[in-house]
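Below is one structure, written out as structure tokens; comments come after it.
One chain of protein is taken out of this complex; the other chains stay put.
In order of appearance the chains are A, B and C, and numbering begins at 1 in each one.
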Amino acid sequence: MRTGKDYLSDQEVRWCPGCGDYSVLKQFTEVLALIGADPSQTVVISGIGCASRLPYYVHAYGMHSLHGRAPAVATGIKLANPSLDVWLITGDGDALSIGGNHLIHALRRNVGVPILLFNNEIYGLTKGQYSPTSRSGSVSKSTPLGSVDHPVNPQTLALGAGATFLARSMDRHPAHLREVLAASKAHEGSALVEIYQNCNVFHDGAFEQFTDKKSQSDHAIFLHHGEPITFGAELDRGLILEGSQVKVVSLAERSASECWIHDERDPMKAYALARMTEDLRPFGILYREDRPVFEQQVHLAHKDTRSFEDVLAMGRTWTVS
Amino acid sequence: MRTGKDYLSDQEVRWCPGCGDYSVLKQFTEVLALIGADPSQTVVISGIGCASRLPYYVHAYGMHSLHGRAPAVATGIKLANPSLDVWLITGDGDALSIGGNHLIHALRRNVGVPILLFNNEIYGLTKGQYSPTSRSGSVSKSTPLGSVDHPVNPQTLALGAGATFLARSMDRHPAHLREVLAASKAHEGSALVEIYQNCNVFHDGAFEQFTDKKSQSDHAIFLHHGEPITFGAELDRGLILEGSQVKVVSLAERSASECWIHDERDPMKAYALARMTEDLRPFGILYREDRPVFEQQVHLAHKDTRSFEDVLAMGRTWTVS
Amino acid sequence: MTKVLSHLVVLMAGDSGDGIQLLGSQLIRAAAQSGQDVRTLSDFPAEIRAPQGTISGVSGFQFQMASEAIFDPGDAADVFVAFNVAGWIKHQHKLKSGGLLLASIDGFDARSKAIAGVDANEDPLEQAKSNFQVLEVDFKKITSEALKDQSLSGKEKSRAKNMTILGLLTWLYGQSAPAMEADLQRQFQGDLGAANVLAFRAGYHLGETAEWTAYKREVPQRKALPGTYKTLSGSQAMALGLAAVARQLGRQVLYAGYPITPASDILHELARIRPAGVLPFQAEDEIASITAAIGASYAGNLGATASSGPGISLKGEGLGLAVMMELPLLVINVQRGGPSTGLPTKMEQSDLLQALYGRHGEAPMPVMAIKRTGEALDDVLLAAKMAVESMTPVMLLSDAYIANSAEPFRLPDPEQMRRIEAPKSDIHRAPYARDAHGVRPWIIPGTPEGMHRVGGLETEDQTGHVSYDPKNHQSMIQQRAAKVQAVTRFYGPLCVEVGESKGEVLLIGWGSTYGAIRTAVENLRDQGHSITHLHLKHLFPLHPEVISFMTGFSQVVVAEMNEGQLVQVLRSQTQQDLHFLGKTSGQPFTASELQARIVPYISAS
Partner (left out) sequence: MTKVLSHLVVLMAGDSGDGIQLLGSQLIRAAAQSGQDVRTLSDFPAEIRAPQGTISGVSGFQFQMASEAIFDPGDAADVFVAFNVAGWIKHQHKLKSGGLLLASIDGFDARSKAIAGVDANEDPLEQAKSNFQVLEVDFKKITSEALKDQSLSGKEKSRAKNMTILGLLTWLYGQSAPAMEADLQRQFQGDLGAANVLAFRAGYHLGETAEWTAYKREVPQRKALPGTYKTLSGSQAMALGLAAVARQLGRQVLYAGYPITPASDILHELARIRPAGVLPFQAEDEIASITAAIGASYAGNLGATASSGPGISLKGEGLGLAVMMELPLLVINVQRGGPSTGLPTKMEQSDLLQALYGRHGEAPMPVMAIKRTGEALDDVLLAAKMAVESMTPVMLLSDAYIANSAEPFRLPDPEQMRRIEAPKSDIHRAPYARDAHGVRPWIIPGTPEGMHRVGGLETEDQTGHVSYDPKNHQSMIQQRAAKVQAVTRFYGPLCVEVGESKGEVLLIGWGSTYGAIRTAVENLRDQGHSITHLHLKHLFPLHPEVISFMTGFSQVVVAEMNEGQLVQVLRSQTQQDLHFLGKTSGQPFTASELQARIVPYISAS
């Protein structure tokens, strides 16, 4: 049996000391071990950014491609050889700024790749400009007085694009991250996994309330399919959905079974969860849907081909002797 | 008072005879007349495609830009001069295939432009390949055996991207189209107006059930804010929303007031409406939200600037005499 | 007695709804099949359905048929078939003085004149009579009479007018009526097929009835090379080429395209013929198509893509990545009129410098050009061979003219086609270790123990790891360049098209101007001039002998459809004085135009 370490390449890891990317790399390689991935069948594709350095560190095939284009590269690989295990690594700038279009098309086509979106709400590699996920008012190198843009919500965007699997996890909760990554790989089709990742150099503490052990239980809701949505250090609070309003209720007053029961298969509920961008946010699998996988569909539709000789013979031909 | 004709340029209109674009052009110019648009303050920006020819035919300023890039061009114009009345004309390929990224960023920023998306579910100008909105199984020049892609839903995509105004209308219902166009212009910020437009050459009848007078009442639901959602030749049917299920009820059995009351401001309901991609579809304003307009925010944030002389004097300087 | 001609040029023009392209392709197939050589030139309106009857809505189709090998669709027309007044007005200057104008007078009525913007008082047909022989025929009436018993709509009946004209032309130019009828029946089923045949017959008999034997012309058969033929456009031939690549490489070709005129036809053709081993994929844009193709190549397919104009400009970043990673990739540029959206349906050769230099950094890659439909299949094979066997992206230039122009195409014997041998997925060599030709192995995901990473950052020699080392960078730039230079091993000897290897004038061309240049040079040689035609297939690296070959001539003229691109490249490599002969009007060179423009250089030498 391989362990996580067996999936590390011989290359020196070069993220900043303390960067959240280290943990994601670790959980990723452990998941590879867990699912018994064959390194020679595994391909890790990334765009450009700090996160996108990850393929270099993984003992597998990999490509550090172009900024924003990894979904298209991965689509090409899957069309070339559907049986490869392709993973996609991207950042919030890579996936949602320059790469937004390829991302939404990969999602709606349901190309069979888990997409690990390292969201640190900043451009790390280019040294700290605000990103499409940066909250309004973000002070960054390019917005010293605070940004004015309304941020992209990766979850509603992906849902609106027709994604078949949506999840969220974080660098600082290894067990949860591993679980979500394994689930994303098990899903047939595109799986968007947003990972809250701390950039301790340019945007330290962006997700502290969700990741810090002290505050986590008050802000992070861990979803479980078929179970009531509850949170709190003592699991003493729950959510209910009233029309379009998400409300917090005390479980001292109501029983858990009266709460909103998480149903991964319910798109409306998924949308309600995806819209939670304030101090209370869901983690885990927000949504899941079964839909044929693109590359399989394409190959199926192209089964009925003609040999070169037959193609030559098509149409009106004549012979001179 | 100007009439619609006064907003036509002297250029010969060159769409195929019978194309739905003619009607959209007509309603557009009538709306310009209706709102008393000043041609010299009006700028019509488009990408590339049949629809994108429209600016040539409008007596106003205009640019036929690059395939997919009109939202970025329009953003630049608005940042240059926020007081101009900018309209954006695009097609399903232009906006949702190559231009998807610029579209979602214009929407989330809430740039102050109505975006008229002529959806004919085909690439017209390039002579009939399937487009991102073409239904699965579409037979086209590039998919003679039928397409396999799962289509983009422009409404859920826009909603997920954070659009503040979503509407749908059709070429064949002039009054409705005019009303929606006028409302989109009145909205402050980006307004996505999806217009079902018939390409009679490459995809004739794509929306017939919704646009044909005979079948329309059974398939098209015309929304009115604050009113029950009803349809049918005799307005004899209504909708109710049960969790994530949209259900049709007979108004013989229930009163209209028990139906789903359309609320433009409710994002969850908007999502439910946007998801209706089968034989029953909503027309009118699906969603509306007030949010600061990008170009105004940018200019506000940049009020506090320094004269060139002051900039020169910034930092540590020294003088040699 | 029917007059016998060695060459006949026919030009047909009318509304884009008139079915002229169909008529034309029907006729030339028959001609080709009966042994004449043919070349065609189509001219479409830019609009999908331009306003009927207008000048801008004119569709044109010209062909030359000949009893010997020809290379271009001819210059001035012997015969002009005018479907309407707009078609005549737009192209009348192309009819030879004294030539035959066959006018469909239903298209010359008052309404047609008004739409075409012809003054009501003018009578273009009367005017034509002073210069040309004019036959006025009411083809519409003849057609509707022929079809009066058919259960077709009026619109469908009037659409069959092209078949009536086809019938007359078939009779006039000695093609076989039964063969044509059979062909029509194969194509059009049911009522429509029957109606088409009726209309065809009406036209065929018209000549006889009207006693137009004086206008009959016969173009004798030539001795074509033995083989099986079909008529193909350049786009179709390129699609066949991709099919051949899949066969010869033994691996899938992922063809990732995004619709754009005139490149889209390759995608359509692939989707239509469905050749084994070629997977067509319509991506969301041109960047996605090239990067998906790159992904496919990494995974062991040959990734291929094609585009035109703006779409090619979007591929520069992807090309650079393929250069850096050293992966095979085939990019076809079907050039059109630029800059920007430009003239999407017109031909031009103005993307050469972009093909050579349109990437940031030192990013050389081989660039080839197709000179005619007949070679397109083999050129695609050669480009793919160079890409795969040298692990490099290759740019293959075509253009709107080749894409659309049809000619009799001799089908290759699959067993005789070029072979392509992919570098082995050899895990015992480092991923960037080079062989004698500077080529790295193609280690494909899925290969046990071959795991390695590739990317756009500078690559360490041998290992392919990231390297910021200055010396490595310089060395890798040079290694990549040397590898690309080494593709000249795939070139054959430098061959002239016609002429000697030393002489007075050397006329150099590339790409689709081949036919016009070759015809012009042959004509000039017939007139006794010392002139040689050299046509470059390889634009980068140049054939190693080109520069020294030029020194054998006192005048060297470079002719191309741009403002001087190849000539600039050649000038940078020689101190010889080179002349330039260009054109950027979206219309191909004609042989006579070239002849006239070359004359000054002939007298100068």
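Criterion: a residue touches a chain if its C-beta (ideal position, glycine included) is under 8 Å from a C-beta of that chain, and two chains touch if they have at least 3 such contacts.
All figures in this text were calculated on a predicted structure; none of them were measured in a lab.
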item	value
Omitted chain - touching chains that are shown	A, B, C
Hidden-chain contact residue, picked from the options A:129, A:184, A:244 or A:297	A:129
Option from C:310, C:374 or C:499 whose C-beta touches the chain left out	C:310
Sole residue of C:133, C:501, C:523 or C:587 that reaches the chain not shown, by the stated touch rule	C:587
For chain B, the residues touching the chain missing from this view	9, 11, 39-41, 43, 45, 48, 55-56, 59-66, 69, 72-77, 79-81, 83-84, 101-102, 105, 298-299, 302, 304-309, 311-312, 314-321
Interface with the unshown chain - residue positions in chain A	12, 14-17, 48, 50, 64, 66-68, 93, 97-98, 100, 123-127, 129-130, 132, 141-145, 201
Residues in chain C touching the chain absent from view	45-46, 56, 309-310, 312-314, 316-317, 320-321, 323-325, 335, 337-346, 348, 350-351, 353-354, 356-363, 455-458, 468, 470-471, 473-474, 477-478, 481, 562-563, 568-569, 571-573, 575-577, 583-587
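Note that only the chains that are shown with their structure count from here on.
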item	value
Chain centre separation in whole Å, for chain C relative to chain B (CA means)	39
Chain centre separation in whole Å, for chain C relative to chain A (CA means)	45
Whole-Å separation of chain centres (CA-atom averages), chain A against chain B	29
Overlap residues in chain A, where contacts from two or more other chains coincide	101, 105, 298, 304
Shared-contact residues (touching 2 or more other chains) in chain C	284-285
